[in-house]
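Shown here: the complex without one of its protein chains, the others still in place.
Going by the order they are written in, the chains are A, B and C; count residues from 1 in each one.
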């Protein structure tokens, strides 16, 4: 696979170097230079929010470090969790005395390394709470919802908990908002073409030139079905229905929507998808309060898209609309 | 080519519908619904700025309608200029009495249609000035620089002239800034894989799986050479040198940089490119005042990237940093 | 011989069919140097033009104006716009008449060609549809032969393609690519062949 890189083994570090050179508001710290943090340390007493995960998903994860969002982010190799030392460095950096929320996707490696790092920093009396993104409804059955993986919907939790932390909420409150957001968020993806690990010529999944796969994850994890590509409206209809089938209990009619591109899918296509999402949600009586369309969580050159719904209450809506600023996403004026 | 669409002939209109549904600050106007304009009309006396061009380049063109940027945008079919009526509608909408700058790429169809539309509105005493983007150094030799086509560098001119208009400059002044920006901007692109017109299975250019083409345009126009893919640093070095070979006279050491993705190229790769751009420009004694890295001007699912340099003076730098806000780009706080 | 709204309408239907038949060929000619859309764009344009209710129109100038309007609603491409420019030119010149005399066709083509050159900022010899029109204009205007107009036009449009095949293109991606254009037929000139053939094919 053709990539504009120098060497597979330098991919992550050169990417991080470029990112922080282009965005001096972000700094590369940590023993191995695998932690991205805000260059200006947050005000004392603010709860820190840390995320992390494998590389290859920009803007996720480290692109969301910024005001009203994350404080630090531990970065792993492509599609691998961050190592324990990076998780520890990120947590220590994010702590300014009020504790740290670790908020990341529910992947084995990520979880083990963050857990071990949390145990280490807790020995130094840093309070840590963990909330895991579990929005991908295709990654496990509803009865095992806790086993689901975190994908694009994680961005909603970054935003709400980040806003709550910026308003000087306690660790308890910030974690509660993150958990509440995760519990109210559902995502389903679809893949048209795979991504490739740097240096590899084998794709993250195999698919015929005319096929689409419903339910693929952000590493190309296998989905629910695969069939010849259908019309965009038909795919959206199924996605909306699958998400609504799993909507949480006791929700209102307000939703936030993220139509997310996986990398190679054009903005044009994402807007064609959004058009139908809006029609269908309107039809079901929902009101879209926060529409997001773009490539927020990618899988390098993978073609495809995901749809995330976050079922809002007033508080979450306010937090989603609160000012925030990171290299890839600005909301309101700070 | 797999695209998430419903029908090739509905591609543009459904995309525009989705765009304006997701961004209510933009409205679709004009007889044929092929003009995107700011929903809130600019204050009376502000010079209007209109752009336009073919579809398939989002965020260009209509994604740049917003405060401190464009007022209206005429949209054509994929890779075709906007028709005359759309150009006319866009100009009339953008006029609030102080005249209108038409600022777009130097493509035959676009120019003819904007020219004819301008002649029509001038009959109604609307002042119109035209500035054409001509930044693509690979599209004609230096002696014929006026024949060059406008590509990603156009975004700099949107930003500077938009800021000048927001500061209530006269049409003369706004056009002057646009021209000055264009004259100081140089771009070169490279393509790794083509884009496909909706419904077509023939790519915009042909390229072997292991090749790169230097100098491709944003419609897949043929470039300068084609060869097996090289290391990113080597490609960047050539691009930087080609751009500096053509730098305008009497410039200082400050530059704005845009490392632009053509669609399918990941942000990770763009940052790897930026890292080298920064190293090289530092080496040549330039100081990057405004670094932009992202997919600002695309060609649907084309893989590749372009590098634009805008050689700054103090005024252009101030204008580039002035507040602005459109769906895809926010600068500062408004 | 005269051209009436009726015979114009018939010719439009033939043009639509001919462009549809040549669509892929024209696209592929354009894809060698351009963006590969000449055939699709013209098909779309002439489909819209063929939808005009010519029955309701008496004035041939009016008919050309409607053709320009319908064509314009479908495209802003270079070639499409140039054709619209040509249609507007003829519309202005024939406005108020119910027909157009065959003897005037060469002059109309000449006027259209000039308008296109002005709008397109291109010249004779640039290897574009303009050169095709130039050949056709001269062939039709030639009074030294009594070969039928239609035949002369078809032959001239083809001769132009042959004549320019090994010359270099001077519009579009300009000089840097000029060398590559040697040996390639210009898609606009090829499209003119299709159109002229369809007009001529009246039986």
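The definition used in the following text is that a contact is a pair of C-beta atoms (placed from the backbone, for glycine too) under 8 Å apart; a residue touches a chain by one contact, two chains touch by 3 or more.
In this text the structure is predicted, and so the values were computed from the model without any measurement.
K.L.:
Identify the visible chains that the left-out chain touches across the whole complex.
P.N.:
When the full complex is considered, the omitted chain touches A.
K.L.:
Where the complex has a chain not shown, which of A:147, A:210 or A:314 is the residue touching it?
P.N.:
For the chain that is not drawn, the touching residue is A:147.
K.L.:
Per the definition of touch given earlier, which of A:200, A:253 or A:287 contacts the omitted chain?
P.N.:
Once the missing chain is taken into account, the touching residue is A:200.
K.L.:
If the hidden chain were put back, which of A:20, A:83, A:161 or A:179 would touch it?
P.N.:
A:83
K.L.:
Where the complex has a chain not shown, which of A:21, A:35, A:121 or A:138 is the residue touching it?
P.N.:
Final answer for the missing-chain contact: A:138.
K.L.:
Among A:13, A:221 or A:317, single out the residue that touches the unshown chain.
P.N.:
A:221
K.L.:
List the chain A residues touching the unshown chain?
P.N.:
The missing chain touches chain A at positions 32, 54, 76-77, 79-87, 107-113, 115-116, 138-141, 144, 147, 149, 197, 200, 202, 204, 215, 217, 219-222, 224.
Here, only the chains that are shown with their structure count from here on.
K.L.:
How are the chains arranged in terms of who touches whom: line, ring, star, complete or other?
P.N.:
line
K.L.:
Give the identifier of the chain nearest to the protein's overall CA centre, each chain being represented by its own CA mean.
P.N.:
B
K.L.:
Whole-Å distance, chain A centre to chain B centre, using C-alpha means?
P.N.:
Measuring from centre to centre gives 29 Å for this pair.
K.L.:
Calculate how many whole Å lie between the centre of chain A and the centre of chain C, each centre taken as the average of the chain's C-alpha atoms.
P.N.:
So the centroids are 54 Å from each other.
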